[in-house]
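For this view, one protein chain was removed and the others were kept in their places.
Going in written order, the chains are labelled A and B, and every chain counts its residues from 1.
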Amino acid sequence: MREQARDPKKIILWVVLIAVAIVQLFPLVWLLDFSLAKSTEMFTNGLLIIPEKIQWGNYVTAFVDGHFLLYLKNSLLINGLSVVLVVLISIMSAFACLRMHWKYSRVAYTILLLGMMIPIHTTLLPNYKIYSQLHMTDTIWALLIPYTAFSLPQGLFLMTGFMSSLPKEVEEAAVIDGCGIYKLLFGVVTPMLKPSIATVCIMTFLNNWNEFMMASTYLSSKTWKTLPFSVLDFTGEYSSNYAVQFAVMALTAAPAVIVYVILNKSITKGVAMGAVKG
Amino acid sequence: MHKLYSNRKVIFSLILPGMLLFVFAILFPIILSAYYGFTDYSGMGKVTFVGFDNYVAIIKDSVFWRAMENSLLLAIGFICIQHPLAIITAAVLDKLGGRAEGFFRCVYFIPNVISVAVIAYLWKFIYNPDFGLLNNVLRFFGKEADINWLSQDYAIWSVLVVLIWHGFGWGMLIYYTGIKNIDPTLYEAAAIDGADQKNTFLRITLPLMKPVIQINVTMAIISALKQMETVYLLTAGGPGDRTQFVANYLYQQAFKAFRYGYGNAIGVVFIIICLFVTVVTNNIFKEKEV
Partner (left out) sequence: MKFKKLIAVAMVTVMTTAMIGCGSQAADSQAPAESAAQDTSGTAGEEITLKVFSNLPDRKNGQGLVEQTVIDNYMSENPNVKIEVEALDEEAYKTKFKAYSMEGLPDVVSIWGQPSFLDEVLDAGVLAELDESDYADYGFLSGSLDGFKKDGKLYGLPRNTDVAVFYYNAKMFKDNGWEVPATYDDLLKLAGDIKAAGIIPCAMDGGDGWPLAVYLTDVLFKLTNDKYADTATTAIQNADFSNEDIKKAVELLHEADEAGLFQNGYDSQDYGTAQNLFTNGQSAMYYMGSWDASMALNEDIDEEIRNNIRVFTMPVIDGGAAKATDITAWNGGGYAVSASSANLEEAKKFLNYLYLPENLSKIGWENGVGMSAQDETAFMTGNETEVQKQLVDLIGKATNVSGTTINDRGSAAFKTSIESQIQSVSNGSTNVENFLSAISEACK
């Protein structure tokens, strides 16, 4: 051990690793630091400020006026629902394209995957038009539909990949026992897909959790606004109060960071699996 | 049994939700976009058919080409800066082992879970020439720092840094997993042959990672093309369209300049370019594999 510690290569290695960690984390520390100061204290040349008095009030303002709880609830609900839909639909489509016998299975698969290559923002303009004609703007559907649609290709891809590695014998045995297709799919196949379901959940959630472009185009009232809006709303409302803006940014970032740190291992595993396959 | 698997009703019911979603949320909007791309619709009022006028205008539109140029630059930045860094970090992490490995892996990924909205505003403050973190860091190291990071000269690079910073953890994790999947006996064999770490990395790790690298390079190019959110909030394409990207530009034209038809035409061109790039990169890699 002692010899290793003196190894200059090891030292350089550690220095580099720690330097990268600092680069990745310091901006967040800075954010936290400034969020506890007063606006007038920010015009400084120092790296961090030691606030004269810690301004917890910034967070109270951010929490209350940023509609934190409402937006958090909306984010959780919309993301949760779209995750469920993506998992369900991708399992169904994957099974239909992979296991069922029909002429166009390959074509259907390709068409569904095509969505992965379409830049999401090109649908902003026409979708706005469509949703407004159908009076769906400012409703949960305006987010749920595109979130699900644009996460589906990736989900389908992962599901098909995993499903094709499942042994067919199990399914055949179930069929011989007189099992129908639906029961086979949801009772026998789905439980075997658990690892890839976890991956699809995590990927879909990460994709949509931070989305705000569609949200800001399709939504207008507070009812369904998602978490990023805490930040967007505030920069206008509190343009003259920097400290509160920092507080609302820290507050908005917090849930995702906390959940990530707690579930770090399983999220890493899920992302890793999806990333390598996708 | 064959019968069971070819039941049309069942097939139909299974594929229907996915297809409906595709038609309603992707296909139909694109068709509508194509339609408006042929009009001079301002977003309200009358719709007049103008043929290929919009497409001719795009060819002549210097801002559009600037946006494409920026996408290219960004893709190169991803491929030449972010990805090598990510691969090396991943390889180093892989060798580390123990708790430290898990710790650093976790820390590097954290920026990735933070919303783009927060990231963009945070960096706006970091880049502020008067009290921003970056100039203060330079001053801390004794430099006379008065740099305007979002100026005409630096802006595109500053945007690049934010995107690399934000996406670094993701890239690192992908390569890290790829490396973990490499058969450890290969390394053992290399060690027996007396290969040093550098050689092992170049001779074993990199070649075996090829498929992962291919996928990631393709993804990098596409995400460079698709870039919008960060730029929209950080610079809004400015100063003077210096950091304009296609998605941001079409949004600006449609909603700000009252040129909804033109914006849609840009959208159509954009889709074609994305499909084209995907096909081309796939083919390049396929040929190489042969």
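The rule is short, and it goes like this: contacts are C-beta pairs under 8 Å (C-beta built on N, C-alpha and C of every residue); 3 or more make two chains touch, one makes a residue touch a chain.
This structure is a prediction, so every number in the text was calculated from the model and none was measured.
When the omitted chain is restored, the residue from A:F43, A:W56, A:Y104 or A:Y182 that touches it is A:F43.
Considering the full assembly, A:T235 is the residue among A:S105, A:T190, A:T235 or A:N264 that touches the omitted chain.
Only one of the listed residues, B:N128, B:T200, B:Q227 or B:N264, touches the absent chain: B:N128.
Interface residues of chain B facing the missing partner chain: 42-46, 124, 127-130, 146, 148-153, 155, 235-242, 251-260. Listed here are the chain A residues that touch the chain not shown: 39-40, 42-43, 128-129, 132-133, 135, 137, 216-217, 220-221, 233, 235-242.
The rule is simple: only the chains that are shown with their structure count from here on.
In this assembly, the C-alpha centroid of chain A lies 16 Å from the C-alpha centroid of chain B. By the touch rule above, chain B contacts chain A in their complex via residues 1-2, 4-8, 10-11, 14-15, 17-19, 21-22, 24-26, 28-30, 32-33, 36, 89, 92-93, 96, 100, 102, 104-118, 121-123, 125-126, 130-131, 133, 136-137, 139-140, 165, 168-170, 173-174, 176-178, 180-181, 212, 215, 222, 225-226, 228-229, 232, 246-247, 250-251, 254, 260, 263-264, 267-268, 270-271, 274-275, 278.
Those residues of chain A that touch chain B in the shared complex are 13, 16-17, 20-21, 23-28, 30-31, 34, 42-47, 88-90, 92-93, 95-97, 99-102, 108, 111-112, 114-115, 117-127, 129-130, 145-146, 148-150, 152, 156, 172, 175-176, 180-182, 185, 206, 209-210, 212-213, 227-229, 231-232, 235, 242, 245-246, 249, 252-253, 256-257, 259-261, 264-265, 268, 271-273, 275-276, 278.
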